[in-house]
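Encoded as structure tokens, here's the structure I'll be asking about.
Missing here: one protein chain of the complex. Every other protein chain is in place.
Presenting chain A:
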Amino acid sequence: MLLLDIKNLTIELETPDGLIRAVDRVSLSLREGETRGLVGESGSGKSLVAKAIVGVLNRRWRITADRFSWMGQDMLQVSAEQRRKIIGRDIAMIYQEPSRSLDPTALVGEQLEEAIPTSLLDGYWWQKPFLRKKKAIALLHKVGIRDHQNIMQSYPYQLSEGICQKVMIAMAIAKNPKLLIADEPTTALESTTQAQLFRLLASFNQLKGMAILLISHELESVARYTQNLSVLYCGQLVESGDTTAILKHPFHPYTHALIKSVPEFQPDLLPKSPLYALPGSIPTLQHLPIGCRLGPRCPNARKECVKTPNLERLQNHYYSCHFPLLKRDES
């Protein structure tokens, strides 16, 4: 069943100099139990898309879409109040900024216990506080925190970044969400712990059918733990489809450059030698190039590229480029 179905999501910000469009007609869908990666240039709008889905952007942002449905229900039709209720019940999010997820002034244990919905505790009301605590401890064990007593009695600043991330993951899975949006969930953890937490998320995915939208810069994790992939550049969807297929043979020059710049995927690289990188940087939203937004940086750009490319489709692989890398070239 289709859990989330978004078509042409556009996110704009009102500024004194006019409206700027940070996310432009991005479509995204997730089936029940699907895992999807969302990657792209820093500043391409990944976190904005995630925040728009969970509805935490403030009123200065204008969000529009041709379709936005959750489990078959049209979210554009229901009241904001109801939407918050549904989303709050079914979708959990791990924020990129730990300070958004963790309150610096409250004990970790209190925050974690609060994240557990009462409906998940079966027992009489007088047993609930005890059950809640027990469940909180179990959650900490699940994310690999043994020393629960000490951690629950700490404030976030007293813990290392990695522990904070584990706590945030525990809080996110506390409500058995149908969809977990994880925005850079494990950047503060070393590879053994990262693998352990990804395995935990994968088991939730398999046992409980929890869908996962994984936003990450670590292409290796994305390759290993997601079935499908969407690639953003500068607020637009440039490529989407099967993760393995895209990483093996990207159609879009941006995706191609992205993969080429990761040392893991370049085994013959000498230490301290320069890494491959696209020249230049992502344009600001106030001064977007005409036509294809990658144009000024694209090694393949030709004069046709001053026209905006449409999203094309080859089987279930989507891309938006006039000159896709359809033939294998080993350059």
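As a convention for this text, contacts are C-beta pairs under 8 Å (C-beta built on N, C-alpha and C of every residue); 3 or more make two chains touch, one makes a residue touch a chain; residues count from 1.
The working rule: contacts and distances are computed from a predicted model.
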Check your understanding: Quick one: the chain not pictured, UniProt calls it what, "Pyruvate dehydrogenase E1 component alpha subunit", "cytochrome-c oxidase", "Radical SAM protein" or "ABC transporter ATP-binding protein"?
Key -> "ABC transporter ATP-binding protein"
Study note, to complete from the structure: The one of A:Q158, A:S203 or A:N316 in touch with the missing chain is A:Q158
Point to revise | Per the touch definition above, residue among A:L76, A:L120, A:A138 or A:L275 touching the missing chain | key: A:L275
Point to revise | Selected residue (touches chain absent from view) among A:N8, A:N176, A:Q227 or A:S261 | key: A:S261
Study note, to complete from the structure: By the document's definition of touch, the residue of A:V39, A:M210 or A:A301 touching the omitted chain is A:V39
Check your understanding: In the full complex, which of A:D74, A:E97 or A:E312 touches the chain missing from this view?
Key -> A:E97
Study note, to complete from the structure: For chain A, residues touching the missing partner are 39-44, 47, 96-99, 150, 153-154, 158-163, 165-166, 184, 187-195, 217-219, 257-259, 261-264, 269, 271-272, 274-278, 280-281, 283-284, 286-287
